[in-house]
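Pasting in a structure now, in structure tokens, and then I'll have a few things to ask.
A protein chain is absent from this complex, but the other protein chains hold their places.
Take a look at chain A:
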Amino acid sequence: MSIDKETARKVAKLARIAVPDDRLDALAGEFNAILGFIEQLQEVDVDGVEPMVSVTPQRLKRREDVVTDGGQQRAVLANAPDAREGFFAVPKVVE
């Protein structure tokens, strides 16, 4: 498995990270080094093994399905880079 420049571009896009064109070859090289390392896992016999979901075989606790918190608009917006009229503001999404 080898990652080329176009795959690197696609992965960067999926991850929503802007990578300049002249960095893509180097990035592909780094991916290939890491994936080459990961490749060892192909030699392990995993037939009949269930993928691990949780290290502790506990059943997650449940609670009553009730509202436990709320009315925190000020706190929720306090760290927003751009908050207006009680909302998060972002660039125009819909034309």
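Just a few scattered comments:
Basically, a residue touches a chain if its C-beta (ideal position, glycine included) is under 8 Å from a C-beta of that chain, and two chains touch if they have at least 3 such contacts; residues count from 1.
Quick note on the criterion: contacts and distances are computed from a predicted model.
Its record in UniProt calls the unshown chain "Glutamyl-tRNA(Gln) amidotransferase subunit A", which is the match among "Spore germination protein KC", "Glutamyl-tRNA(Gln) amidotransferase subunit A", "Alpha-D-ribose 1-methylphosphonate 5-phosphate C-P lyase" or "Spermidine/putrescine ABC transporter substrate-binding protein".
With the whole complex as reference, residues 3, 8, 11-19, 27, 30-31, 33-35, 37-42, 44, 46, 49-56, 58, 60-61, 63, 72, 75-76, 78-82, 88, 90-93 of chain A touch the missing chain.
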